[in-house]
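Below you will find the structure I want to go over with you.
Shown here: the complex without one of its protein chains, the others still in place.
In this document, chain identifiers A and B correspond to the written order of the chains, with residue numbering beginning at 1 in each.
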Amino acid sequence: MLLKRKFILKTKEILIERLLFFCSLLSVVTTLGIILVLLFETLDFFKEVPVWQFLTDTQWTPLFVNKHFGILPLLCGTFLTTLIAISVAIPVGLASAVYLSEYASLKIRNIVKPLMEILAAVPTVVYGYFALLFVTPLLRKIIPDLSGFNSLSSGIVMGIMIIPLISSLSEDAMRAVPMGLREGAYAVGSNRLQVALRIVLPAALSGIIAASILAISRAIGETMIVAIAAGQQPRLTLNPLVPIQTITAYIVQISLGDTPHGTLEYRTIFACGMSLFIMTFILNIFSFKLKRRFQEIYE
Amino acid sequence: MDPTFKIHGLSAFYGAKEVLKGININILPNSVTAIIGPSGCGKSTFIRSLNRINDLILNFHTAGKVFYHNQDIYAKDVDVFDLRRRIGMVFQKPNPFPKSIYDNIAYGLRIHDFTTREMIDEIVQKSLKKAALWDEVKDSLKQNALTLSGGQQQRLCIARTLAIEPEVILFDEPCSALDPISTAKIEELIHQLKQNYTIIIVTHNMQQAARVSDYAGFFLLGELIEFDKTEVIFKAPKDKRTEDYITGRFG
Partner (left out) sequence: MNNPALSKINSSFVRKSGVNRRLDSGFRILGIASTAFGLVVLLVLIIDIFLDGADRIKWDFFVSFPSRKPELAGILSAWVGTVWIMVLTALIALPLGIGAGIYLEEYARKNYLTNFIEINIANLAGVPSVIYGLLGLGLFVRYFNLDRSVLAGGLTLALLILPVIILSTREALRAIPSSIREASYALGATKWQTVQHQLFPAALGNIMTGVILAMSRAAGETAPLITIGALTYIAFLPQSPVAFSGGFPFIHFSLQGLFDPFTVLPIQIFNWVSRPQKGFFADAAAGIIVLLGLTLIMNAIAILLRHHYQKKVRW
């Protein structure tokens, strides 16, 4: 009787472990799924459009009669909005992280951090609305040349959206720096800024870089803000005042139309998705490794 | 001789918890004062109140007065950063910065606006010599300080403190993480530093207190039980509790 009970118990343990293992394996299956789906359609795409043309042609006009499939204009749009976004988010996010970690009292930190989280939780379609109907009209008062759709206001709003990401992850990294180091620096008469910039920042640097890379990856993949406010005109320009198109916005544009399954136009979004995936994948892995190295030093 | 510190009724609190209760001590210049007592008696809090490093701890506050050369260091217009430069501190656990040996010492100079290379070079060398570390590291100044042994790290921290020429050096159990040989070196160092500096050392090691100090104060549960010349404390304590502690009869 007892033996049987033991047997059942043991079998149950093993079954549950198998089941849970299957759950965690699902994440690998998801990655595999992403890669296979993208690869499958992308290979078909490259049967019709040579890779070199995709990478070097300076025009992207898959919907025109005169078709060109050069990803450079889309890449350029993505690069431009990302650049604007991180030039807003990194300085502001870092300054805020230094303030929260080295200057602010516990009370202020406890109030501000959840509020910052809300900033990150606002749906991106809301930011898109804000960029198109508030920021662009506002900027137009200062820059009359600004088009109704442009990379400037979408980039700025995107930057605001990722401030909490940089701020919160960098603050975590800075707070992981041992208190002893701060005490040592204060004991020789440093003020807070000196402790922050000369001791804490360098010690937390790999964690901060990891956070910044993650933010860049996030900006590259951001979709709705640029789909709403940046325009639908793929072009090779670094002018932030004119309409452009990013890789993500192009995918949305095609998905909204009724491009039939199996056509070349349909496959373009997978080729675009593949490029996007590769870029963010490299950045994500790089960020993860850096973060892990940082944690190994301090935890 | 004018005392370096005149401490009047110093109490300290973590939140509502009182950990120091009305401490009164005068600290004389160019002497070594040892603070002894069982763990949790408030001796660390006491020494950390003297350069206001405990300001970093949330909810920490003090009452009473700490006069440093007749200036109350808890007064409103005091610049704590400058105060800490003049009252150096060496901590329980060696805490070199994750930088080169050279930069560890140069750090304090740079933040106090020493910019000329020659001057920094000179002071780095001088400080390392005073901390009896020069011979061991003179060929590896660019090496990361974290590669040094614990005892070397602690002497580096002392050199770092010496470089900015404080008047007082506070030692908060500086040898508790070190082996006996390193401990002996640090004690020897403290003995030499006495010529030029006022030293206060917290220690849980009574032999150490007897070896290095001129004056000793015995703390118990946040109170100063007895303060006197070291030989008096160790040979003829006036208070029963001091005697019990010295003779190892309690905790």
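Keep this in mind: contacts are C-beta pairs under 8 Å (C-beta built on N, C-alpha and C of every residue); 3 or more make two chains touch, one makes a residue touch a chain.
Treat the numbers as computed from the prediction; the structure is a model and nothing was measured.
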Requested in this report: May I ask you to name the displayed chains that the omitted chain touches in the full complex?
Outcome: A, B
Report task. Could you tell me which of B:165, B:223 or B:243 touches the chain that is not displayed? Result -> B:165
Query - Sole residue of A:150, A:194 or A:212 that reaches the chain not shown, by the stated touch rule - result: A:194
Report summary line: Touch rule applied to chain B and the missing chain gives residues 71, 77-79, 81-83, 85-86, 111-114, 119, 123, 164-165, 196
Requested in this report: Go through chain A and note every residue touching the omitted chain.
Outcome: 9, 12-13, 16-17, 19-21, 23-28, 30-31, 33-34, 37-38, 40-41, 91-93, 95-96, 98-100, 103-104, 112, 114-119, 121-130, 132-134, 160, 163-164, 167, 191-194, 196, 214, 217-218, 220-224, 227-228, 248, 251-252, 255-256, 261, 269-270, 273, 276-277, 280-281, 283-285, 287-288
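We take it that only the chains that are shown with their structure count from here on.
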Query raised in the report: Rounded to the nearest whole Å, what is the centre-to-centre distance of chain A and chain B, using the mean of the C-alpha atoms as each centre?
Result: 48
Query raised in the report: Okay, in this complex, where on chain A does chain B touch?
Result: 105-106, 178-191, 194, 198-199, 202-203
Report task. Would you pull the chain B residues touching chain A in the complex into a rising list? Result -> 51, 53, 56, 58, 81-86, 88-89, 91, 93, 95-99, 107-108, 110-112, 157, 160-161, 163-164
